[in-house]
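Every protein chain except one is present and positioned as in the full complex.
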Amino acid sequence: MSASSSSLVVQVRGLKKSFGANRVLDGVDLDVHKGEVVVVIGPSGSGKTTLLRCINLLETYEEGSIQVDGVEVGFRDGPGGTRQHRGDRELSRIRADIGMVFQLFNLFPHLTARENVMLGLRKVRGLSAAEAKRTAEQWLARVGLADKFDSLPSQLSGGQQQRVGIARAVAMEPKVLLLDEITSALDPELVGEVLTVVQELAKDGMTMIVVTHEMTFARDVSTRILFMDGGRIQVEGTPRQVLSMTNHERLKAFLARIEMKHH
Amino acid sequence: MLYAIRSLPFLWQGLLVTLEVSALVVFFSLIAGVILGVGIVYGPPWLYWPIRIYSDFFRGIPLLVLIFFIYYGLPLFGLNFTNFGSVVLALSAFETAHIIEVVRGAIQSIPRGQNEAAKTIGLTFGKRLLYVIAPQAARRFLPPWINAVVDTVKGSALVSLVGIVDLMLAIQQVIGRTYIPMPLYVLGAVMYFVINYSLSSASRALEARFAYIRE
Partner (left out) sequence: MTYHLNYDFIWRHFDRLGWGLVLSLELALISILIGMAIGLSLALAYTGGGRFIRSLVAAYVEFIRNVPLLLLVYLVFYGVPSVGGFAYEATAGFVITLAVYAGATMVEVFRAGLAAVPGGLTDAGKAIGLTGWQRLIWVRLPTMFRIVLPSLSNAYVSLFKDTSLASVIAVPELTYGAQWINTNSFRVIEVWSVTAPMYLVTGYGLLFLLQRLERRFAVH
């Protein structure tokens, strides 16, 4: 089931997930092709973050299938046509090809910026110390932190920490990058520096799925926008189509609320 | 007052016993406590409850009760420990319960996002523990552990009640000969204070140094 020649990077089919009695994902289908920037918008509780976290199996799910580059992420074929959960080792190998950047950064506080980026390169990709150092420094310079190699996270601003987070994820050369509201926890004046970095990554062809409230970013950088509500994808289309749509009540209401917040 | 100074060599012997008991207890309880603490956090459910019951039991009874029970009761089970062995056993069992809680607290106070971030760069369970969790847990573990060491030294004074000639009993014996209690109690207090205050100062210094680890 390899898909090396296809440009389909992520394929989600019939994804259903509940937290207890709460049905958070109610049948989600999604195709993401190489180089696409798919932005997911929607009210809180609509399942957008959960969708992202299911893709790299930070959350398990009851029904559905998620494939990244042709490989089913969470499960393998078991005896008699059943499916089994993947073990930690297999899962880790697959996760190495899926990058994630978090709302709360989640940098390793005991490591410098450089070491944060190097950890995956050394212990997962198997690079030598020298190679890892060089690669880490290149990526940190790419995100504008060439003077912060030896800084600890506690010495960095929110925007700088998030850029390290991006470097850490991207240095692994993932097949797809998942961005989970990466600017929501930042002071407004720091949001721009982070979004600029993401925009450049998009220009360089990185496949991304982005959950965000930043409508300007969504409009300018995405190739496709998804509006989620109640655990399902309600509207899907190009930025122009989705953001100027006037006949979908819930979408209109949501966009109006977002507009008011930002002005 | 002169008696107090002249009794110093005798007190010194007692102090050595106190330190010996404390060191042994710290050693055993650290090993057992860390193993059981990691076990209760990462182990399977059938491991959780026995460790939990052990921890809650030994933290719920007074140390003195435990010492009396083990000291008087062990021979009845056919286990003929020396007096010294019994008290080290009792104190170690007691302290292990506390260390389990310190370890558990250290690991569980690490934000969930750390483990998640480690997963997203593809680290396996063992590597996540080694490179991300353990370094952060160790820094959260040290200050409360040093407090536990101080508690061990203070708790060791109870062995004087079952005939072990530690610093506490040495003080009592000198008073028994000289009938001058106060200077000796003060001297003893100073000796315990010097040991424990140094330890708690070290703990405070460590806490300050690793403050950057905490959010």
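As written, the chain order gives the labels A and B, with residue 1 at the start of each chain.
Convention: a residue touches a chain if its C-beta (ideal position, glycine included) is under 8 Å from a C-beta of that chain, and two chains touch if they have at least 3 such contacts.
Computed from a predicted model, the values in this text were never measured in an experiment.
Contacts of the undisplayed chain with the visible chains, over the whole complex, involve B.
From the options B:Ser7, B:Ser29, B:Ser55 or B:Asn196, the residue with contact to the unseen chain in the full assembly is B:Asn196. Here the missing chain is touched by one residue of B:Leu16, B:Ile31, B:Leu47 or B:Ile61, and it is B:Ile61. Chain B meets the missing chain through residues 56-57, 60-66, 68-69, 72-73, 76, 78, 150, 153-158, 160-161, 168, 171-172, 175, 180-182, 185-186, 188-189, 192-193, 196-197, 200.
One rule holds for everything that comes next: only the chains that are shown with their structure count from here on.
Centre-to-centre spacing of chain A and chain B amounts to 46 Å, using the average Cα coordinate of each chain. Put simply, chain A touches chain B in their complex at residues 56, 58, 88-89, 92-93, 95-100, 102, 104, 106-110, 119-120, 123-124, 152, 154, 168-169, 172.
Those residues of chain B lying in contact with chain A across their complex are 111, 113-114, 116-125, 127, 131-132, 135-136, 139, 212-213, 215.
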